[in-house]
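Note that one protein chain is taken out, while the other chains of the complex remain in position.
Chain IDs A, B, C and D follow the sequence of writing; residue 1 opens each chain.
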Amino acid sequence: MARIGVFICWCGENISRTVDVVKVAEAMAGVPGVVTSVEYKYMCSDPGQKIMKESIKNDALDGVVVALCSPLMHEKTFRTAAEEAGLNPFLLEVANIREHCSWVHENKEEATKKAIAITRSTVERVRYNLQLKNITVPITARAMVVGGGIAGIQAALDIANGGHEVVLVERTPSIGGHMAGLSETFPTLDCSQCILTPRMVEVARHPKIKLYSYAEVESVSGFVGNFEVKIRKKARSVDTSSCTGCGICQEKCPQKNIASEFEEGLGKRKAIYVPFPQAVPNKPVIDRKHCLYFTKGKCKICEKVCGPKAIRYEQEDEIVEERIGAIVLATGYETLPATFFPEYGGGRYPDVITGLQFERLASASGPTSGELKRPSDGRRPETVVFLSCAGSRDLAKGISYCSKICCMYVAKHAMLYQHKVHGGKAYVFYMDVRASGKNYDEFVRRAIEQDKAIYVRGRVARVYEKEIEGVKKLVVKGADTLLGEQVEIVADMVVLASAVKPSVGAAALAQKVGTPYDQHHFYSEAHPKLRPVESNTAGIFLAGAAQAPKDIPESVADASAAASKVQILFSRKEMERDPYVSMVNSDRCFGCFSCEAVCPYRAISRKEIKNRSGEVLKVVAEVNAGLCQGCGGCIAICRAKACDLAGYTDQQIFSAIRGFNTTSTYEEEVVKK
Amino acid sequence: MDIEKREYAYYPGCSLEGMAKEFDIATKEVFTRLGIKLSELADWSCCGATAAHYKDRLLAYALPARNLNLVGKSGKSEVAISCAACFSRLKTTTMQLEHDSKLKAEVELVLEEKYEGGVKPLHILEILMQSVGTARLQALVTKPLKSLRVVSYYGCLLVRPPEVATFDDLENPTSMDKIMECMGAVAVDWPMKTECCGASLTLSKSDWVLNLVEKLLREAKDAKAQVIAVACPLCQANLDMRQIDLQNQKRIDFKMPVLYFTQLMALAMGAQKEKLSFHRHLVEVQSTLGAYLNQ
Amino acid sequence: MSMNMNMKFEPKIMAFVCQWCTYTGADLAGTSRMQYSPYVKIIKLPCTGRIDVQFIVKAFEEGADGVIVSGCHPGDCHYTSGNYYARRRFEMFHELMSFVGVDMRRIQFAWVSAAEGRKWAELVNEVSKRVEELGPFNVFHALREQANELNP
Amino acid sequence: MKSYNSSIVTKQGLKQLIENILAHKYRLLAPKKSGEQLSFETILRAEEVVLNQLLRTMTTLSPKEVFFPRTEPVLRYTGQEMHDVEPPTPETVLFGIRPCDARGLELLDKVFTWDYNDKFYLKRREATTIVTFACSDQASVDEHCFCLGVGGDPTASSGSDLLLSTNGDDAFLLEVITEKGERLLNSCKEGVELQASDKRAADQLEAIKDRFVRKQDLTEVRHKMPEYFDSDQLVQETYRCLGCGICAMSCPTCHCFDIVDEPKAGTLGEGARVKNWDACSFALFTKHAGGHNPRELQCQRCRQRYFHKLAYYPQKFSEESLCVGCGRCSRSCPVGLDIYQAVTHVLGKGRA
Partner (left out) sequence: MNSIHEVREEARKLLEEKRVGMVIGYGKGKGKKNYPIFITDPQKVEELHFESDCFYNLAVYLRKPEVCSHGKLAIVVKGCDARSVRGLFSENQLKSEEVVMLELKCDAKGIGRDKCTTCRVKNPLTPEEKNPIDGEIAKILAMPMEERFRFFAEEFKRCIRCYACRQICPHCFCKTCIVEKSEPQWISSTPSPLGNWSWNFTRAFHLIGRCVECGECARACPVGIRLDILNRYLAKSVEEKYQFIAGMDEKAAPPLTTYKQNDNQDFIR
């Protein structure tokens, strides 16, 4: 027979005004197995808690119901108190008779009846509460950062400087990301490469950072603190340990007209190449799609000229395995290509370019060495039209969100343009100017007031080419909504601030890692306000524009925040978690694996049941308590009732249901008295 | 891509009975040459056009629904349409009634019969590009429109709204251009492909329409076009007829013939010019296209 | 049903709710002091995905006249997808229940977020009123009484 | 045994007799069509008894349910208190069972009395008068019947209190077998024309026996059975068994039951301990708490049933089998299992 104590709170008048707490106590006293049932003015006060604690000891209670405010309020308080008194905290349940009863009902008899029912149901439930223990999970204090842009670099450095090993995985041949390709940065107009490259070098030299460039995450298994990651090192065709980075191969390579990814297609590169001079690692890679040896079977010039004999045509992709405790996803963004905008002639007119292309044109290290020239004919553009919100905030284009960084970089572009082409005209078409950030609005004002950028509030409907006096010009047709007029501008160049979207493959990576993403494939944070750099999957953290459009300062702040989350996790050898996890009765389980299908956390694995001679008798589900978050989806889908959820067992719910629907005659009489 | 069909139900629409008679004639001519039968629906009625669509939502769906049912009754599941507006109305109706059961019930009440659904309205451009294909079109050309500079004008309803008009790019349609190229002509890129001509405002706000038409014609002229190809009777009427007003009111004479694209096709395929009713156009055709007409 | 002829019918309605959205929404209704019908009693679960149809059947077996099932709106699930699976399960449950003749006005599924205290109060009132009008779930209770008669 | 008189009664007379039974407030149970089934149900109006039908079709379930219901409480509890349950025992007339069923009851009597007198069964037995209908129609016997092979007889009177059989087109022969039967007849014969007769069903219905296709004698089988305990052939014969409980539940002599505590829905702490039919073909029947099951395979469970019927019961109680040859189990088996066929087949083939 159970020994249950029931403690009912008046909450001053909050409960007692509409619930006759004395009657509730009296009614509970008559319930079989309830050995003590008392009410008190403020149960949560020290003397109130003391009543409960003493009763736990003196009455040898093995279950406690506290009837008071919402469990979200004080469940923790009373469980801690119960533990102090020597009772397993999970043997205590809260009956919510304030938020769900006294505050929402006026009729005292009805409220009292309902309070009795709530408390009774909780008593019935608590009979079957189990002694639970928080779960401890060992932690491998080693992190993986995916993505070597500024966010990934920052996160890797912060974690490594905290004393933990970091594995940094970058898809392209060099780290640096988009930031390496930017000209100047807002709102200070300092040179992007000047601030970034020292960081890149630091990564290369850091003893705690293991860099896998030209590599991708192949698979992830395991759970927080205990991931096992397979990384595919793509064949570089160059032995990076013997290569000295002298660059002679690149110089001599005869394949020279390949559009450079780093130059956003505005410059050329060779088939063996280092993406940009400051690349980390500064080792070339052979682009097998364009290499003459790989496509035609002969050439091998690079091999011939290579002093240290570092060329490896026969190299294959290699899979390496790493044990990891936490993962930071910093896979960044890309922007919509110009071809996405046929109405602006993107792809048809070479002088309609994207913002990132403009960055390269404006960059001192770019294809024009920082001189602004039209891609079509190399002429200096006398008039440039910048279109912000190209694709962003445009439901017709399937993008509802604001790309956030464009307002600022468009202002920057207008400024840079003015600095480079004196007397040139910069028009900016905008919907709103969103410049909230330190010194941001001042920056935009400078563009308008000092650098005379002409801001036109409105959108552009069409851009088309027209030959005027023997020169191909771009006619920009739009609306000036402030004047309520249609405007037409004859320009030399059109720059689209095209929408930011997650990198290609972001969703595929999320699926490998087992973390959710939104309809645009941006990674979802666990809580938009309170847990912005954590994903819903324990041990997976987010940094930078992979989660939403972000500028550099934000990405860096994110990265440091994620790094700090990782270090909090790594600060202990073991991690404690709520014990609300699913469990499988392998005798009842017959391996249909419906649970596996519905588990959002991939916490269900398959276990073979063998006999003594090692033959597999059956395969059953097994819950990985490290991954399970306790949603209980597996239980509802299980026909055999082979699963159950600690803390919310079928038996507890069954009893709670029975407890609710039953008001014994005794209890009814108590109410009527 | 569909295997080429040999027969379609055909919905000409009111304009093609009247002022766009030549569109009807030319279309039939082209399809006959392609060996595709267009069986005109018996007892078809008006689709409601823009008028019904402005005035009465129910009527705007009930009228096309009636005609769609006729298609079903004729034993066909696809109906070919020349007029861009008719196409838009019929297609919109099929899509709307599929999802809106309340509207469907109302329409059925008006029709006094069940709306059966399952009919696919196809614009002839769609059929020519997707089922017939450029190779076959090219093969039928006997009198190529060599070096004739054509700008294709799609207007609004062939590409908008994008949910309805799905067969070509919303912002930069190319189907008519490709067909013109098949006919041997030079398909000139120009910026006004999908700009509006003013449509039915031609009666109530004729000055607006005049402005729009002027811009269109000017761009065509600037692009050195010799002729504008269209697929919509109202576009044709506006572009053609308003040139006379421009001449009268603004003293601008563009002399730009505006032809249905099937007229040009028929011509390239060797049809007799007399058959194609060029005389019905207001802007004189002979002087510009003489060389091609008299091939 | 222990209903005296001259007593008012007090429906028994059980609500199975998820702890993240609806339970918290009901708390909000409380802190906002919204007044509503006292006949609905809540059982808290981690997620609508945890709600087994067996709970609802059992509630009726034990004498419930109505049932509410409520959780996070689609897209808001704390566990990302529990409510999506639940939604399908409940749709088919709905199909089966109505096919075997259970008046589905007695069972209400809802999405009530943590911010929708008002919606919770309205939901409770609406379901309570509807079940009150429908009266006790006599056809089902009859099964229970027949079963109890077997154990005289 | 005292010999009682027989009488001839017309169809009309029989109907009157049934009406009188009802008028005397007996609870009358007889086969009645419900859905597509024929089952024993309480009769409220005489015309509900369709004589032709009950002669021709056998009920799916046996009448054992009248004495040994599929579920019945054996005690009740409220909180910590327990209360005895007295079975309701209205004076009952069980009308229209077959001679095999009546014999089945005699076999069950031994089970429910040998070490403990099961009051639930016995009180019901006591309160019930049994009016048997001999298998006297051409259609009464079908290809599943094999009572002759297990010591039964389509016209036997044992186990019955009154025995009815057809006598020409519109009349019946009514034999009084026991005093209980006589008491019933005496209290209800008002207005029933009884014409004394010296016939007995057994005498005039010899021809029915020719209808049997299953005549092989199984009574001697019990001595041979132990040899076949590990027979592969028996395994083969029962390989297709799926482990449902239809055979046991429709059997007039299967009597295993399960005891479960049933909480009373809508209450807490109240409930009853109930006795429910169980079946040795269920996998759970012999499953131990630790998970081991001594009868792991379905063929072992099947064997248990056959051996219980034909070997264990005869060893324990009498020379009779616990099978009365009614054929219900093979009639209802969804995979066509057949105790008669299995046993004759295996024995016919000799030792495996």
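By definition in this document, a residue touches a chain if its C-beta (ideal position, glycine included) is under 8 Å from a C-beta of that chain, and two chains touch if they have at least 3 such contacts.
All figures in this text were calculated on a predicted structure; none of them were measured in a lab.
Considering the entire complex, the omitted chain makes contact with A, C, D. Touch with the chain that is not drawn comes from one residue among D:274, D:322 or D:339, which is D:274. By the touch rule set out above, chain C reaches the unshown chain at residues 53-54, 57-58, 61, 74-75, 81, 84-85, 87-96, 98-104, 108-111, 123, 139-140, 142-144, 146-147, 150.
Seen from chain A, the chain kept out of the figure touches residues 587-588, 590-594, 597-598, 619, 637, 639-641, 650-651, 654-655. Within the entire complex, the positions of chain D that touch the omitted partner chain are 34-37, 39, 60-61, 70-71, 143, 239-240, 242-246, 248-250, 258, 260, 262, 265, 274, 276-277, 279, 282, 284, 296-299, 332, 334-336, 341.
Note that in this section only the chains that are shown with their structure count from here on.
Among the inter-chain contacts, the highest number of C-beta pairs connects A-C. Computed centre separation for the pair chain B/chain C is 58 angstrom, with centres defined by C-alpha atoms. Residue positions of chain D touching 2 or more other chains, listed in rising order: 266. Contact annotation for chain pairs lists A-B, A-C, A-D, C-D, with touch applied as defined. Against chain C, the residues of chain D that register as touching in their complex are 71-73, 76, 85, 88, 262, 264-266, 271-272, 274.
Looking at the complex, you find that chain C touches chain D at residues 61-63, 144, 147-148, 150-152. The residues of chain A lying in touch with chain D in their complex are 32, 124, 587, 658-659, 661-662, 664.
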